[in-house]
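Here is the structure we will look at.
Here the complex is missing one protein chain, while the rest keep their positions.
Each chain gets a letter, A and B, in the order it is written, and its residues are counted from 1.
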Amino acid sequence: MLKKYIIFALIAVLGFYLASTFKAIPFGANRLGDLNNPETVSAFYLQKSPEDLHVANTITAIVVNFRGFDTLGEVTVLFLAVTGLMSILYRKEEEETEERLAIPSSSLVRTGAKILFPLILVLGIYVFVHGHLTPGGGFQGGAIIATGFLLMLITYKTFYTNHNVMTWLESIAGLGFVAAGLYGLIVYGSFLQNTAWTGNLNDLISGGLIPLIYIFIGIKVGTELTSVLDTLLNIKPRKK
Amino acid sequence: MSMILFLIVMVIIILAAAIYAILQKDLLYAVLATGVISVILSIFFYLLQAPDVAITEAAIGIALTTIIFIITIRNTTRDEDEYTDNHVEKFSKKK
Partner (left out) sequence: MMEFSEIFFKYKDLISIAVYGTAIMLIIIGLYGVLLKKHLVKIAIGLSIMDSGINLLFVAVGYIQNGTAPIFSPGHEGDVAKMVDPVPQALVLTAIVIGFAVTALALSLIIRLYKHHHTANIDQINSLKW
């Protein structure tokens, strides 16, 4: 019981200090400074993104170009987490597998899923191909593609993703990201340096390497999240 | 004024869903309450002019996180206070 009161006191102290800290940071105040002679890093990004890179979506420019090395690290963390999950839940082939679904889905759900699945895939691909023009990008597009596969996995008993295709797509996307970085290192002298030609603002093919790298990230995130769902859904259910 | 009312309703729903998710003993309901948190959070991100984050939260927070929690509940227990027979035996042997 004493432990409970200590934890309540701890939470109260933490809440008080969080609240008093954020009272000092005014909500909605402009902290970017002068945009023409940038002194803060955000103002620098807002000025450089349309002028030098010709990328309309500043967030894409930050994620893929200005902080591209950071994003490579985050994609690696994602890959390691998925690898860990699959090795923890590894099941030998000999174990008999039960059906994923105890009760088959109704024909309404099956037909609806079949119609929606290609549309969701097209939406996901649209989101990551247009990542440098509109809100969206590789991470969002990959997540949308994974929801499409999720719909098929929970509707059909017999729907399985092909592990060889998944492995190859994932590897090629990861290697493509690193290859784009090495291209910048060899040709321009620093890792993930963008190409000199960046096109015009708001063109589909613009921004140099940025759309290419975001397509690689989209394929990588999509296949990894799909393998997570596939692995988790194929665990043998507990005995009743 | 309607904007303020909308904001207050959103805050009430998100805090109520969070408290419900922590206090509810039936884990399936608790997980569905976290889905409600994600829906409201997605609207918050949209109102704070972050459409990229709103799309990510909508796809991952609402669909994928909820489903992996439900799969885990299917493979473990649904009731929070469930004590299995196996452990009753184990404890009785010790005593």
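The criterion applied here is as follows: contacts are C-beta pairs under 8 Å (C-beta built on N, C-alpha and C of every residue); 3 or more make two chains touch, one makes a residue touch a chain.
All of these numbers come straight from a predicted model, not from anything done at the bench.
The omitted chain makes contact with just one of the residues A:Leu2, A:Ala19 or A:Ala196: A:Ala19.
Mapped onto chain B, contacts with the missing chain fall at residues 1-4, 7-8, 11, 14-15, 18-19, 21-22, 27, 30-31, 34, 37-38, 41, 44-45, 48-53, 56-57, 60-61, 64-65, 68-69, 71-73, 75-77, 80, 82-84, 86-87. Counting over the whole complex, chain A has residues 4, 7, 10-11, 14-15, 18-19, 22, 25-32, 35, 41-42, 45-47, 49-50, 56-59, 62-63, 67, 70-71, 74, 77-78, 81-82, 84-85, 88-89, 134-135, 137, 139, 142-143, 201-202, 221, 224-225, 228, 232, 235 touching the chain that is not drawn.
Going forward, only the chains that are shown with their structure count from here on.
In this assembly, the C-alpha centroid of chain A lies 21 Å from the C-alpha centroid of chain B. Listing the residues of chain A that touch chain B in their complex gives 57, 59, 127, 135-137, 139-140, 143-144, 146-147, 150, 154, 225, 228-229, 232-233, 235, 237-238.
Across the interface of their complex, chain A is touched by residues 51-52, 54-56, 59-60, 63-64, 67-68, 71-72, 74-76 of chain B.
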